[in-house]
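All protein chains but one are shown in place.
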Amino acid sequence: MKNSFIYPIIFMMAVTAVFIAVLAGLNYATADTIEFNQESELQQKILYIFDILPKDGAEEDVEKVFNENVIEKEWGELRGYALTQGGQETAYAVPINGPGLWGSIIGYIGLNTNYTEIIGIEFVTQSETPGLGGRISEDSYKEQFRGIDISGKMDEFIVSSPEPNSNVDAIAGATQTSAAVVKLINEDIKLFLQEVK
Amino acid sequence: MTKTEVKKIFTKGIFTDNPILVQVIGICSALAVTNLMMNSLIMGIALSLVTAFSSLTVSLLKDHTPKHIRMMVQVLIISVYVIMVDIYLKAYMPEMSKALGPYVGLIITNCIIMGRAEGFAQSNPPMPSFFDGLASGIGYTFVLMSISFVREILGFGSVFGISIIPETVTRWTLMVMPPSAFFILALIMWVFNNNRLKKQREGVEKK
Partner (left out) sequence: MIQVHPFIIFIASIFTSNMIFSNFLGMCSFIAVSKEIPTALGLGIAVTMVLSFTTVLNYFVYWQILLPLGLEYLMYILFILVIAAFVQLLEMAMDRYLPTLYYALGIFLPLITVNCAILGVSLFMVARQYNFVQTFGFAVGSGVGWTLAITAMAGIRSKLNESSIPEGLGGVPITLIITGIMALAFIGFSGMVQIQ
């Protein structure tokens, strides 16, 4: 029986079927958890931009705060989020993306409703050098963006040191990543303002 | 299984036949995830479990598996266990899943698992195969932890994420980048080889 032509095919199909059944079961059991994790991560990032992220919050707390205060918003082709308080929109999270040193950098930047101030920034995807360019994801870099005044500017909203009149410090030793981030932010804010004005 | 047999399997897997240092297999991931000790540990545990259970399953099925398709069956078994690890990480350790990235899926192609399945599990009983897989995995983890210890402490100044070297000491950024793994592994192999050659020479002189 083992040497017949049909046996290997049957064996392969049987073994594959058993294993796929096991995997399907596992996938079904964990699919909700995985989706929840992914959603929760994005929610945490958006809440961070609006500076209402619950400290040491469990994912359920994050979900609650997110659902109570944040709605999705579109501007033309741009998809982002809006912070609502008392039924009014008080801030926006605008999508930003562009090339970094190693790969694409994708994130959101927070603006107030008059488009005169940056309220926060967060990165969703970046693959910059860990310990150097990768530090753009650290609070010390991101917190710099809170409260930056961009009223009246048409471009060059963010200027990084060592340029004169800088409003943001580059990361020491990560010149290229710092420059790339500044460039993509400026380009995308410009695009956004063109869309809304 | 006698205790000496188990001990022999473990000594082989961890020292005398260490997959990375002696057999020189399973190197790809050794270079990519060794920038942090925590990543290496999780990768090592994942690989050890996949190798152990794959060897176990291959050994259980060995008498029924037709010869010509045995490599495909091995690959199928290995991918199933890797998918299980991937699902587990995504659901319960999402940060780690992101840190390891595509290298979890690449465990399937890690030559160590295939090597043990073909080289041991295919012709040995289930429990010894399980231990053999576990032993190779532990040997692999051991080497990975050594490399990442050097890389993390020199590149980030920390051990397992705990800062040891003060911020004022300049970090050696090269250690954070993958080429450093090549150099460190080469040095570890050099020390290991010298040790082995010395023992061989002493053995010959005694005669």
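Every chain is named by a letter (A and B) in the order it is written, and numbering of its residues begins at 1.
Keep in mind that, in the parts below, a contact is a pair of C-beta atoms (placed from the backbone, for glycine too) under 8 Å apart; a residue touches a chain by one contact, two chains touch by 3 or more.
Remember, predicted model here, so these are calculated numbers, not experimental data.
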- Just one of A:38, A:67, A:85 or A:104 touches the chain that is missing; which is it? A:104
- Query: Of B:37, B:52 or B:87, which residue touches the hidden chain?
  - Reply: B:87
- Message: Among B:14, B:58, B:89 or B:108, which one touches the chain that has been omitted from the display?
- Response: B:108
- The missing chain sits against chain A at residues 19-20, 23, 27, 99, 101-104, 127, 176
- Touching the hidden chain in the full complex, which residues of chain B are there? Just list them. 24-29, 31-32, 71-72, 75-76, 79-80, 82-83, 86-87, 102, 105-106, 108-111, 114, 177-183, 185-187, 189-194, 197
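As a convention for this text, only the chains that are shown with their structure count from here on.
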- Would you mind pulling out the distance in Å between where the CA atoms of chain A average out and where those of chain B do? 33
- Message: Touching residues of chain A toward chain B in the complex: what are they?
- Response: 2, 7-8, 11-12, 15-16, 19, 22-23, 26-27, 30, 33-34, 37-38, 41, 129-132, 173
- Of all residues in chain B, which touch chain A in the complex? 35, 61, 64-66, 68-69, 72-73, 76-77, 80, 83-84, 87-88, 90-92, 94, 155-156, 171, 173, 176-177
